[in-house]
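Removed from the display is one protein chain of the complex; every other protein chain stays in position.
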Amino acid sequence: QTVSSLKKPLKQNEPCKRLALYYHDIMFNGTNVANATAATVANETRLGDFKFGKLVVFDDPMTKDAQLSTPVARAQGFYFYDMKTDYNAWFAYTLIFNSSDYKGTLNIMGADMMMEETRDLSVVGGTGDFFMARGIVTFRTDAVAGAAYFRVQMDIKLYECY
Amino acid sequence: QTVSSLKKPLKQNEPCKRLALYYHDIMFNGTNVANATAATVANETRLGDFKFGKLVVFDDPMTKDAQLSTPVARAQGFYFYDMKTDYNAWFAYTLIFNSSDYKGTLNIMGADMMMEETRDLSVVGGTGDFFMARGIVTFRTDAVAGAAYFRVQMDIKLYECY
Partner (left out) sequence: QTVSSLKKPLKQNEPCKRLALYYHDIMFNGTNVANATAATVANETRLGDFKFGKLVVFDDPMTKDAQLSTPVARAQGFYFYDMKTDYNAWFAYTLIFNSSDYKGTLNIMGADMMMEETRDLSVVGGTGDFFMARGIVTFRTDAVAGAAYFRVQMDIKLYECY
């Protein structure tokens, strides 16, 4: 029998793998080369008062705890602000694991609706230990220090594991 | 028995969900803050005469009809022009639904070969009511008003629904 579409019973509360990590974004201010992990590559436009269009490239540490301890992964990619009436962002990036626990990458994209308590982005692919993975990453802002630093808890839930 | 790859009988004309919406892109010209929904964040280069490299960030309304009526979703993301010899673009964005019909997001990327009558991009993931969705979005240019405005019909066809 031929079926034309798939409806599999995936359950949102039963991922096949789950990792909760903290993302630390330390903005380059022109002088903090040693510490900075992210830099502005295109300035905000004058469309609204919430940095619309500001584009940031990052190579950010991912840690197990909220403290900025030894990273267990790197997050490499970019985000930009994209709303006139509030702070709101859009992300695309790769999580790179190279530890005794995991070697491989996860590729992620989606909207970061910062005014929401939590927001979901898509894990659209993976390599290495995460070969062909798919899933969801739930963002929760954990700390903000003006324009200098912010920290996001990223709760990574994979629903396709191979 | 072990199989090493999948060949499932998906049919292109039988999506498990389908939504046809209109995307409205209203460029910021420096003065139309109230109406504009998109802004240039990196200017075109001098490689050819078709705006090669011009990068635009948008937070665009999606409507059910071609008229710019009450949006049923937002499209947040970016596009850039990328051809020397004709207008051609590349998109990555998120459709954000927050209505009584749907709550959730769809994440989309692909080439917008504007010289073609229609062109297909990929739905690479989804969240909320579109949890783990995949599919195709078919673009068809519906209206263009110089550099100020354009409208694209986006025919969203999901083939993986959960």
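Order as written gives the chain letters A and B; numbering starts at 1 within each chain.
Here, a residue touches a chain if its C-beta (ideal position, glycine included) is under 8 Å from a C-beta of that chain, and two chains touch if they have at least 3 such contacts.
From a predicted model like this one, the values you see are computed outputs, not experimental measurements.
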item: Residue of B:Gln12, B:Asn29, B:Ser69 or B:Ser99 in touch with the missing chain, whole complex considered; value: B:Gln12
item: Among A:Leu47, A:Met109 or A:Val137, the residue in touch with the chain that has been omitted; value: A:Met109
item: Interface residues of subunit A (partner: the chain not displayed); value: 8-11, 14-16, 28, 30, 33, 36, 39-42, 55, 57-59, 76-78, 92-94, 96, 104-105, 107, 109, 124-128, 131-132, 158-162
item: Positions on subunit B where the hidden chain makes contact; value: 2-10, 12, 42-43, 45-48, 52-55, 80-84, 88, 90, 92, 109-111, 113, 120-124, 134-136, 159-160
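The working rule: only the chains that are shown with their structure count from here on.
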item: Subunit A and subunit B, separation of their C-alpha mean positions in angstrom; value: 21
